[in-house]
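Every protein chain except one is present and positioned as in the full complex.
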Amino acid sequence: MDFTRRNILALGSGAFAVATFAGLPAYASKTDDAIAAFTGGAGVTDGGVVMTAPEIAENGNTVPVAVSAPGAVSIMVLATGNPTPAVATFNFGPLAGARSGSTRIRLAKTQDVIAIAKMEDGTFRRAGATVKVTIGGCGG
Amino acid sequence: MAKGVKPRVKVPKTAAAGDVITIKTLISHKMESGVRKDGDGNVIPRSIINRFVADFNGQNVIDVTLEPAISTNPYFQFDAVVPEAGEFKFTWYDDDGSVYETSKKIKIA
Partner (left out) sequence: MEFKTLLTSVAIIAFSAGVVSAQEDAILAIEGEVISTSAKAPAFADNLDTVYSGWLFRKNETRSLQTDDFDNPAFVFVDQGIDLFEKVDGTEGKACASCHEDVEDFAGLRPTMPRVEGGTLVTMENLVNECRTERMGAEPWKYSGGQMTSVTALIGLQSRGMSVNVAVDGDAAPFFDRGKDLYYQRVGQLDMACSNCHEDNYGTMIRADHLSQGNINGFPTYRLKNAKLNSAHARFKGCMSNIRATPFKEGGDEFKALELYLAARGNGLSVETPSVRN
């Protein structure tokens, strides 16, 4: 195809438009849906829960994370940039020694990982951490 | 039963009554996420451990719902209260219906 200036401008602006649209956090609504399903639509306030995750993940396949929320009945972890945000939900029983848990998760790319805690008093709390997921240089 | 699935757990052998102990658990499982494709471009169907439960003497310690974003060989670390001597029971539930179990006794020091 012969690229005239007109073609290139048209292509360029089209691509720009697509890029802008794609620039919106594509999975934001999925995350919101997941939170709404967990909270039943109730409001979520910041704090009261701690989300521990590395600043830079050596490999997105295995990222160690920990959540902790004293007084929580359960804590849901969401990876806002994954194809599906749901990661895990920790439900604490009567013999839980602490309202906390650690695990290893898969992150598709750099994103915010958030924890939503359902407290004993029925309120919901939230915390998040940004994890940079790198693509290796020469991973073999 | 998925192939080669094997649990490992780390529980202290003894504790004082009322102590809070840290437990680590792992189970070897591929955790096929359902987003990968095979050589022909067909999606490999999801097949994961979807739930992990730890009980002590019949009472629940923790009950975790797992999604495909949990890494291969799901690992969990959590704390448990040990009110008396007894047995921890750990159960993992697989998408394919299999149930994997292991248990560990603990004594009161």
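Each chain carries a letter (A and B) given by its place in the written order, and its residues are counted from 1.
Keep in mind that, in the parts below, a contact is a pair of C-beta atoms (placed from the backbone, for glycine too) under 8 Å apart; a residue touches a chain by one contact, two chains touch by 3 or more.
Keep in mind it's a predicted model, so treat the numbers as computed, not measured.
Enquirer: Identify the residue among B:Asn57, B:Thr72 or B:Thr102 that touches the chain left out of the display.
Expert: Missing-chain contact among the listed residues: B:Thr72.
Enquirer: What residue numbers in chain B mark contact with the hidden partner chain?
Expert: 4, 6, 8, 10, 24, 26, 28, 71-73, 75
Enquirer: Kindly note down the residues of chain A that lie in touch with the hidden chain.
Expert: 54, 56-59, 61-62, 64, 134-140
Rule of thumb we're sticking to: only the chains that are shown with their structure count from here on.
Enquirer: What's the distance between the Cα centroids of chain A and chain B, rounded to whole Å?
Expert: Measuring from centre to centre gives 23 Å for this pair.
Enquirer: Okay, in this complex, where on chain A does chain B touch?
Expert: 61-63, 66, 79, 82-84, 86-98, 100-107
Enquirer: Mind pulling up the chain B residues that touch chain A in the complex?
Expert: Of all residues in chain B, those touching chain A are 20-22, 33, 35, 55-56, 59-72, 74-81, 83.
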